[in-house]
Every structure is written in structure tokens, then in C-alpha cells.
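Note that one protein chain of the assembly has been removed; the remaining protein chains are unaltered in position.
For clarity, chains are labelled A and B in written order, and residue numbers in each chain start from 1.
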Amino acid sequence: MKLNLKIWRQKGPNDKGSMVSYPIENIDGDMSFLEMLDILNDQLVEKGDDPVAFDHDCREGICGMCSLYINGEAHGPDRGITTCQLHMRKFNDGDTIYIEPWRAKAFPVIKDLMVDRSAFDRIMAAGGFVSVNTSGNTQDANAIPIPKDDADEAFNAATCIGCGACVASCVNSSAMLFVSAKVSQLALLPQGQIEAMDRVKNMVAVMDEEGFGNCSNTGACEVECPKEISLENIARMNREFLKASFVK
Amino acid sequence: MSKSVLLKSSLAKKYWMALTGLFLCLFLVGHLAGNLQLLKAGEEGRRAFNEYAYFMAHNPVVKILSYLTYISIIFHVIDGFLLFAQNRKARPVKYAHTRPQENSSFASRNMALLGTLILVFIVTHMQNFWYKAKISNGPFPLHTLVKEIDNQEYDPATGAIVNKKQDVKLYLLTNGQYQMIDLEDKDNIELRHNTEIYSKKLDVKVAEGYKDLHSLTTAFFGHDNSKYGFPKNDLATVAVIFYVVSMLVLIFHLWHGFSSAFQSLGLRSKKYAPIIITVGKIFAVVVPVLFAVIPVYLYLTK
Partner (left out) sequence: MSVLDSKIPAGPIERKWTDYKNKIRLVNPANKRKIDVIVVGTGLAGGSAAATLAELGYNVKAFCFQDSPRRAHSIAAQGGINAAKNYPGDGDSVFRLFYDTIKGGDYRAREANVYRLAEVSANIIDQCVAQGVPFAREYGGLLDNRSFGGAQVSRTFYAKGQTGQQLLLGAYSAMSRQIGKGKIKMYTRYEMQDLVLVDGKARGIIARNLVTGKLERFSAHAVVVGSGGYGNVFFLSTNAMGSNVTAAWRIHKKGAFFANPCYTQIHPTCIPVTGDHQSKLTLMSESLRNDGRIWVPKKMEDAIAIREGRLKPTDIAEADRDYYLERRYPAFGNLVPRDVASRAAKERCDAGFGVNATGEAVYLDFSSAIERYGKEQAMIHHMTDATPEQIYKLGRDLVEAKYGNLFQMYYKITDEDPYVTPMKIYPAVHYTMGGVWVDYNLMTTIKGCYCIGEANFSDHGANRLGASALMQGLADGYFVLPYTIADYLADDIKTGAISTALPEFDEAEKSVRDFSERLMNIKGTKPVDYFHKRLGKAMWNYVGMGRTEEGLKKAITEIQQIRQDFYNDVKIPGTIEELNPELDKALRLSDFLELGELMAMDALNRSESCGGHFREESQTEKGEALRDDDRFAYVAAWEYKGEPSQAVLHKEELKFEVVKLAQRNYE
């Protein structure tokens, strides 16, 4: 298949950047999207051009490193997958494909399609944990029974891979889905409830400081999330925060 | 309660949006209930509506609610603009190509735009009616109730003096009673502050009349109410279209806003989400449609 790629090129954080067209041929439907970019990059290197910088690592949809805003959607047109799991069979011969980096003030572009998502790490460092030392001298794992539904719900929230698609898709660049997934996971478990109030307040405070936008409940994040994290987590965080604001 | 958190945090801003929004939904219901009186035919309707308008303007509870409504609107608007400005700042470089329709509804993404249009509507609407009824000091025709009256009998329902086969003008007294007053009796009667009727001799307020909002409204939407002192509105067609379109905008705003408020307040859960969403959508359509029916009806029945 023959494609016309329109890729955001930006030399560095301070460069203005622009969309550049790259025609590419002989793309097979079985290739993953990133393999298609690999081919483009090999061609660019052979021509002596600067290859397109993009983040990727595990290429099986779990590390959360790959990003890319493809044809107007985070992780492209398919649902429930990351860019590395997107296959070229989703496109047609002759298609024009727009490839852009995540766009958010809190995710500054490093180069081309690579962005800096360390804001997420800083939010996590503000409270995304249970304050228990790793000594292993805790009580027996089965000492606290947890209802299966709660455990499953916590698991579903915990499957967040921190890719940032929620922020990228959100018309407001809000990080609520990411933050609420962690808040929810720990609020649903007895181990996490002890610090739940401080956690939600501290994480939200850092989230605001980092310059993410405000949630307006559009639900775009849930649709584009490769792990299909539910909007319900955002409601739960709103609840937790409200409670914390009144109590503490 | 940590006050700074409830004012500054992004979540708190959403709480205020949600609370004021839901309150304004309640207001809509109250407003609609009154406005529906406009659909009642004839003098009966005119009186019902004007009585309602009078009640709304004079009941102390309603008064508090109305101040709350003003505050809610102002807060909703200011908070909304603050959020909008922050959200714009959160994405300084826009996407070259984006397909948001794939993941979210038009309404949800454009609440600020829809809200602004609604604000324009509110301002216009208030200028059209509220200002004239409440603020403006210009002469404002009062409601003249025309009744068929039996000879000197009292109407058990209203306590008004009734007189057979005679058109009389009734006004509500300050004590809630009705009294016959001849406004043309310029020697004894004086109209002050538009609606207050004073006895010249005694310099005492003897009665208070309705401002005839019903006639104002029907005239606004095209009725020839010159007999009541309201000239016909030449732009009635434009007004009707504007009002209907505004209600369409309100449908979109509520379509997202209603359930969104519950989400913001953390009141949505897997179990209740479907109910909230369904109720929200019904509310979003029914209330504005009923509002819109009124000008259309009035326009068509002129």
C-alpha cells in the first residue's frame, strides 16, 4: 500500500516545528504502525536525513511509552489499543495519515513526536502509593480479605499504563483519568484507604500545578484510553476529593 | 474544611459549576411552570400569568431564590470563563488534524460556546421582559381584569366584589383583597411607582396593581395588544426564531450539563449512571422544548 504521511517535525523544545509530508510505499497490512515508521526512518537514514524521533519500547501495548496522535485521535482510529498495536490493515491504499505528538502544556515536545510526560511521575510522587515500607514484615497477605468486586474494580483502575492518551484526547488536556485511576485503585482497597484523603488532595494539587486543564466530562479520555479505564474513576475521585475537602 | 482547596483547586471549580448548574436546572423548572400559564387561553390565562408574575416578584422565599439564581448565573458564567481560559492555556499548540467527534459529543466539547450563547439569550431576554417589568421606570400598563359580574355578590374564590353584567377593573390591595378602583378618577387616585395606587387625599397606598406582563409577552411575540397599551412588535418573527434557536442551544447545553454535574459531584456510579444519563437527556429536551413552544404558540395564535 502507498501512503502519504504528514508528520510533525520539531528539532527541539524551542523550535517552532511544522508538518512535513513523506510519501511511503510498499506498506503491508500486517505491519504495525511503528514498524511502518521504522521503515520510513531507515529510508531517511539511508538518504542522510534526520529520522523521525518517536517514543516506543515494549511494542505489545503495556509499557505506555508509545504515543502518537494519528489521524486526529490518540493511538489512532482503533479502540482499546496503543499505537504499537495498531496495524496498517486499518488504513487504505492512498490514505493520508497525520501523525502528531501529544499536545498539552504539561507535555512539552522534546523532539518531533516525543513529549516529556514526567508530570505524571511528579503526580505519582505526590501520593500515588501506600506508605508502607518494603521490609516484607507486613501482615500475611490473606489477613485482610477484600471483596472480589472491589479487588476487580481496583485492578481495572490499576491497568492504566500512563501513556497520556487521556490528556492528548481531552479537549482541555485534562489529566483527570490518569490521576483518578490511581486514586481509585487505592481508595477501593483497605490498604489504601488509610491515606486516601491526603492522597487525593496532594495528587490533585500537583496535577493542577503541572498545568493540565480542567475536566469537563466529555468522556473522550475513556473512549481513547488503550486500557479502557472507566470514567467512573473520575466520579470516584471527585467524591473522594469532596470528602477530603470537608473533613481535612 | 480547607477553604483554599474548595476555591482554588480545579475540582472545586467543577463542584461550583455543577452546583450552580443544577440549581439553575431547578430554576428552569420553576420558570417553566409559570411560563406555561401563557398557554392558557383568554382572560383566564392573562390573569393566571400575571398573578404568577406578581407572586414571583413578591414572595420572600421566591425572592431569596431569585437572588440565588442571579448569583448562580453570575458564578456559573465567571467560573465557566475561568475554566475555559485555563483549558485554553493547557494546550498552547493545537493539533493540525483532529477528529474529536470520534470520542465525544459536540455539546460536551462546546459547553463554553453554548453557555456564552445562552448568556446572550439571558441578557436579551432580561432586557425584553425583566428589565421592563422590574427596573424600567417608564409607564407600564397595568393589568385590567375584565369580569362578568353578578349583582353585588362576592366571588367565593377571590373575595372580589362582583357586579352583574358590568366590566370592572379589579386591583389587588396591599392586604391581598381585591377592590374596585376607577383609575380614571384622577381627582382621588394617583399611580405611583408604576403599580402602586395611592389615595391622593390620604396619601396612603390603597392598592397595588399587576404589571401586565402577559400582554407585554403576547405583544412581544406579535399580538396586537394596543388596547392594553402595548404596541405590536414588528420584529416578532425574529424574536420567535431567536427564542426557539436559543432553546435549541439550551438543549445542547443541558444534554451534557445535566449528567456532567452529577459526574463532577461524584454522584455518578456504575449503578446510577444509566438513570442519571437518561433523566438528564429527557430533562435536556423536554424543558427547553416546552419553553420554545410558548413563543411559537403565541406567535401562531396572534
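Just a few scattered comments:
One rule holds for everything that comes next: a contact is a pair of C-beta atoms (placed from the backbone, for glycine too) under 8 Å apart; a residue touches a chain by one contact, two chains touch by 3 or more.
Keep in mind that this is a model prediction, so the values were computed, not measured.
Looking at the complex as a whole, the chain kept out of the display touches A.
Across A:L68, A:I97, A:M114 or A:A165, the residue that sits in touch with the chain not pictured is A:M114. Screening A:E25, A:D93 or A:D140 for touch with the missing chain picks out A:D140. Considering the complete assembly, chain A touches the hidden chain via residues 12, 28-32, 34-35, 38-39, 41-42, 44-46, 48-51, 53, 55-65, 78, 80-81, 85, 87, 89, 110-111, 114, 116-118, 120-121, 124-142, 144-148, 151-152, 154-155, 158-159, 161-162, 185-186, 189, 191-192.
As a working rule, only the chains that are shown with their structure count from here on.
Separating the CA-averaged centres of chain A and chain B is a span of 45 Å. Put simply, chain B touches chain A in their complex at residues 1-2, 5-6, 8-15, 83, 86-87, 89-100, 102-105, 108-109, 111, 256, 259-260, 262-270, 273. If you check the complex, the residues on chain A that touch chain B are 6, 8, 17, 19, 69, 71-73, 77, 98, 100, 103-106, 109, 169, 171-174, 201, 204-205, 207-208, 211-220, 223-224, 230-232, 234-242, 245-246, 248.
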